[in-house]
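Down below is the structure, laid out as structure tokens.
Note that this complex is displayed minus one protein chain, with the remaining chains in position.
And then subunit A:
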Amino acid sequence: MSAKRSSINRPPTPDVDRDRENQEPTLQEIINIKMIESGEKERLKELLRERLIECGWRDEMKSLCRAYTRKKGRNNVTVDDLVHVITPKGRASVPDPVKAELLQRIRSFLASTAT
């Protein structure tokens, strides 16, 4: 006779309908939280801003916005429009050295806070 023994050690079934807030944060979120708390995110943002200004990326985006606004007419353009238009181009045109530098900084940050 195979009696089914209830496993008292078995963890409770996760409630699928539970709020998202109670789910375990993803790795990305953990890293983000750590970076914000330590102030590193703000520093990285400043660094990125500086590099993108230096290499002319910001001026390039500005002239893209100006061209778009001229085409559409000044009163027919919103900030949201501009953001949508230039985001793909902006993401694609970040120079590789800038990306590399930021990645390096993030890597060293992670290495220093590894528990």
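In this text, a contact is a pair of C-beta atoms (placed from the backbone, for glycine too) under 8 Å apart; a residue touches a chain by one contact, two chains touch by 3 or more; residues count from 1.
We take it that contacts and distances are computed from a predicted model.
J.: From the names "Phospholipid-transporting ATPase", "Calcineurin like EF-hand protein 1", "Ubiquitin C-terminal hydrolase 22" or "Neutral alpha-glucosidase AB", which one matches the UniProt record for the unseen chain?
T.: Per the UniProt record, that chain is "Ubiquitin C-terminal hydrolase 22".
J.: What is the set of subunit A residues that contact the non-displayed chain in the whole complex?
T.: Within subunit A, the residues that touch the unshown chain are 20-21, 32-33, 36-37, 42, 46, 51, 54-57, 60, 78-80, 83, 93, 95-98.
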